[in-house]
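Only a single protein chain was left out; the remaining protein chains are all shown in position.
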Amino acid sequence: MVVTKPQIVRWLEKVAAVLDENKEYLTQLDSAIGDADHGINMSRGFGKVMEKLPGVADKDIGNILKTTGMTLISSVGGASGPLYGTFFMRSGMAMAAKEELSDQDLYQLLKAGVDGIVQRGRAQPGDKTMYDAWLPALEAMKNKLEDGADLLAALKTAVAAAEQGMKNTIPMQAKKGRASYLGERSIGHQDPGATSSYLILNALLETLQEQ
Amino acid sequence: MVVTKPQIVRWLEKVAAVLDENKEYLTQLDSAIGDADHGINMSRGFGKVMEKLPGVADKDIGNILKTTGMTLISSVGGASGPLYGTFFMRSGMAMAAKEELSDQDLYQLLKAGVDGIVQRGRAQPGDKTMYDAWLPALEAMKNKLEDGADLLAALKTAVAAAEQGMKNTIPMQAKKGRASYLGERSIGHQDPGATSSYLILNALLETLQEQ
Amino acid sequence: MKKLINAVEDVVREQLEGMALAHPDLLKVHFDPNFVYRADAPVKGKVALVSGGGSGHEPMHGGFVGMGMLDAACPGEVFTSPTPDQMYEAAKTVNSGEGVLFIVKNYTGDVLNFETAAELAHADGIAVQSILIDDDVAVKDSLYTAGRRGVGTTVLAEKIVGGAAEAGYSLKQCADLCRKVNQYGRSMGMALTSCTVPAAGKPTFELGEDEMEIGIGIHGEPGRTRMKLKTADEITEILALGIIEDGPYTRTVREWDNEKGEWVDVELTDEPFKPGDQVIAFVNSMGGTPVSELYAVYRKLAQICEAKGLTIVRNLIGPYITSLEMQGCSITLLKTDEEILRFWDAPVKTPGLRWGI
Partner (left out) sequence: MKKLINAVEDVVREQLEGMALAHPDLLKVHFDPNFVYRADAPVKGKVALVSGGGSGHEPMHGGFVGMGMLDAACPGEVFTSPTPDQMYEAAKTVNSGEGVLFIVKNYTGDVLNFETAAELAHADGIAVQSILIDDDVAVKDSLYTAGRRGVGTTVLAEKIVGGAAEAGYSLKQCADLCRKVNQYGRSMGMALTSCTVPAAGKPTFELGEDEMEIGIGIHGEPGRTRMKLKTADEITEILALGIIEDGPYTRTVREWDNEKGEWVDVELTDEPFKPGDQVIAFVNSMGGTPVSELYAVYRKLAQICEAKGLTIVRNLIGPYITSLEMQGCSITLLKTDEEILRFWDAPVKTPGLRWGI
């Protein structure tokens, strides 16, 4: 399967819409173990991305992703701003000059982005962060693709793994970010960043499933 | 009837007890049209009077009343402190050197006190103040005594008039004190100072009714 | 009731003890009767300024004791005027021989208790003058009320007259300047929430989640009107226009005639603001409103003043005359002239206000 530039743009639009719909929900999650702004942050950031997108929609995919990353960096703030910003900057750098993406490209896009998150935030698996949604998703996707599955099938597995990873954050004790200050009191709550990460990945799947 | 010094002391003790019992009630009234402290003020003041009384109980009645007034002035604060303080200072001056009181003396005691309140506070009848309890009480007492009634009967009428005067403050619009700031919104609430004045006069009646 | 207090009976005393411990270089605290006074009092050759009132308005007045402002402050119980022995003892302590000016907020309790104190001090041979602050335009009428309340202008008057006393003004000059500042100043306040008097233990009034109280005093006493919550801009407009469009205000006040040794009735008329006036703009927090929100109010206030032809030449923004933990704000505008501005800018060193030193 070939992923086209309009599909990438469509993905970003869907992310903006989905994060806006889930603004209250994400903020709610953040109020339990953080400072009640994650949904507000993400929806503000992708709102800005939507303003910027028309101006770069005719550039290459790498450029579109980098612009997304820079916009997030300069409009989200908080922990998630630099982290998601780095995600898109790095994925953009990995996709430099590309006008369409292969199955492997899409995996590399996500992989480069997640590597960026880890490099900036130094999260370890089990720290109760967005990484706990991304890591199992990447692994699942990689395995599926290696098994010869097609992109949609691989992505479906990845989304399921991200969802499971997101849920798995519930019993974890946070060791990174604001939630870590709560110590044991962070246990029992789903991580907001892992949740937005799942939503972002799921939006990609839904985009590619559209005709 | 002769009013003895121990009766005067007993009156003051009863006032202290009654104001303490009605502390919350008076404060409640003051919270509707004032600043929610009248009960607290009065009970603090008469608490101090109770501390001072033993030291002067063997002095003359004028002296006892003046000590009461000075104690109120230096412990109550607010509007009611100087007003009730002046009441007892003036009644004390009027009863100077007396060891017991005649019917007329008792009337003069109250009259001198109320004159002091008016001189300090410049209240007019109908201003919705403590004066609206005292004025009808004094008038009723004076008339009864002139009609030849005995002290207890005259005082009973006075207490009834004070109670009525107190209730009559409900429909009044305050023109003095803190309640006046409320304008028409002061209508419909009973004046806390008129209420404490009624309680003070009623305590006198109850004292004289005791065997 | 949620407060950082111990037993309710000890609230005022313990707070005063804290002040004494915190600012030994600036002030001392006398207990029984309670008053806060300058560490270096009496200051030779200087008229002494004494103010006071119920507690619960901090930093006013105790936090304004120090160089360039008050010589003594007499705190009553929470929201209850102090008693005359406090002002009398304070006056004796800080009088250097140049006399004592009482700055009194116009509440029946404060007025009556300061009156007695003035009489006592006078009887002791202390030269006394007493000036009322009555600047709250939320109280329209003086014929049918106890007159306008003393609110925000009090803070400005204490600073300005404090500067003048430091500069060597005589008692009469201080009194005249204080009277002028009062006549040049107008204020109005509002509340988003009630406050809770510690001894009462529950909120003085109840306000719905979508209600506010306009024209509130500083004791949690209900204001002029209760209305649906509005935006900062709308609230600022209500307060600012209430002040700027207030007409001439005439009333009779009692002042102590130090020569004759008696009270005299003085009729005063305050003139309204007019285009071209230079003003000090004071945006005050009622205690629970953080300074960030005051800046939103100041923003709109500056726009309104400009539209009305008033030039803001100085400002003061913060919690200076509060009502415990009440949320809300008040605005004070004070017309200035060269004299007022000079003493506003003069150095001041108190726990609550400090500059120039």
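The chains carry the letters A, B and C, assigned in the order they are written, with residues numbered from 1 in each.
One rule holds in what follows: a residue touches a chain if its C-beta (ideal position, glycine included) is under 8 Å from a C-beta of that chain, and two chains touch if they have at least 3 such contacts.
Not measured: the values here are computed from a predicted model.
**Q** Looking at the whole complex, which visible chains does the left-out chain touch?
**A** When the full complex is considered, the omitted chain touches A, C.
**Q** Looking at A:K14, A:R44, A:K66 or A:K98, which makes contact with the chain not pictured?
**A** Result: among the candidates, A:R44 touches the missing chain.
**Q** Have a look at A:A57, A:V118 or A:L182 and name the one touching the chain we're not showing.
**A** Reading the full complex, the residue touching the unseen chain is A:L182.
**Q** Need a quick check: the contact residues on chain A for the chain that isn't drawn.
**A** Here the touching residues of chain A are 27, 31, 33-37, 40-41, 44, 73-83, 120-121, 173-178, 180-183, 185.
**Q** Touching residues of chain C against the unshown chain: what are they?
**A** With respect to the unshown chain, the touching residues of chain C are 2-7, 11, 14-19, 21-22, 55-56, 58-59, 63, 192-193, 209, 212, 229, 231-233, 235, 287-299, 302, 315, 317, 319, 322, 324-325, 327-329, 351-352, 354-357.
By definition in this document, only the chains that are shown with their structure count from here on.
**Q** Counting only C-alpha atoms to place each centre, which chain is farthest from chain B?
**A** It is A whose centre lies farthest from that of chain B.
**Q** Using mean CA coordinates as chain centres, what's the gap between chain B and chain C in Å?
**A** Taking the mean C-alpha position of each chain, the two centres sit 32 Å apart.
**Q** Taking each chain's centre as its mean C-alpha position, how far apart are chain A and chain C in Å?
**A** Centre-to-centre distance between chain A and chain C: 56 Å.
**Q** Roughly how far is chain A from chain B, going centre to centre by Cα mean, in whole Å?
**A** Chain centroid spacing, chain A to chain B, equals 76 Å.
**Q** Please set out, as single numbers or ranges, the residues of chain C touching at least two other chains.
**A** none
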